[in-house]
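In this view, the complex is presented without one of its protein chains, the others remaining in place.
And then subunit A:
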């Protein structure tokens, strides 16, 4: 079992290494002079060369990637130019391991940026998960127990319609009408629990959380409906019913337990993906999470931040998969033997 777990962890680490290297290669493959972009519009070639050196872009890609890996392992000092660090120790920023780099664009270490953005993404993901689970599972069960009725078709149809609209559209619609025109809710802006309290934190997350949850809601309704219908057709359910158990007890005690197990796995993976940032929702609502950070760093050709966020988001998914794989291996020995 331990060997299996170790194998999964090693494969996960290799995946993250590959991910970071591919991101480096893709970044430099773009037909954009990143140093010129950073330097500004009236820089001559000498000034661009100085900027290139300051950003570390003058080195070969593999060397830059090596520096990134070194930073993860033992930390790094910035600026990257050792001569500059020696001449001006007052402006040196130490980034302790695991160091994801330093963003000149933001004048912060990527670790600081991620630490500041992660709670926003996490808050949004948490509220959205609760919403889509509560809504999706409830409506899915309702659709299953009313199979073939107008209610069933209505639930499935309406959630599919919601699913068909892009998040971007739904978010802007809510802002334009629910917030600005009808003034049902105040204009949402992310606040922390420490600054504004739980209630303000939650109410400000309602709209973006619901927008994000709508994307997942339809699939959870359909999955729940299908799982419940499948499990309610099992022999043991028939047996329970034959023994005279009340229908509600059969459904909630026996049917749902089996039906919801795969949903838990699905939720875990979806939640892990969202921890890496809900790019569209955060962009529409200007929630300063990892998704917005990704968009801004891409727009600004900010390589250290792009790498940091990509590796982090990839890390969430890899870790979630490892946990699921190992959990399955515990449950089913055939997995680890195979």
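Observations on the structure shown:
Throughout what follows, a residue touches a chain if its C-beta (ideal position, glycine included) is under 8 Å from a C-beta of that chain, and two chains touch if they have at least 3 such contacts; residues count from 1.
Basically, contacts and distances are computed from a predicted model.
The unshown chain of the complex is recorded in UniProt as "ABC transporter substrate-binding protein", chosen from "YIEGIA protein", "ABC transporter substrate-binding protein", "FtsW/RodA/SpoVE family cell cycle protein" or "Potassium-transporting ATPase KdpC subunit".
When the whole complex is considered, the residue among A:14, A:32 or A:264 that touches the unshown chain is A:32. Screening A:15, A:61 or A:84 for touch with the missing chain picks out A:84.
Not every partner is drawn; the one left out touches subunit A at residues 30-33, 36-45, 47, 50-51, 53-55, 78-79, 81, 83-84, 87-88, 90-91, 93, 104, 106-107, 171-172, 175-176, 180-181, 183, 187, 283-286, 288, 292, 296, 299-300.
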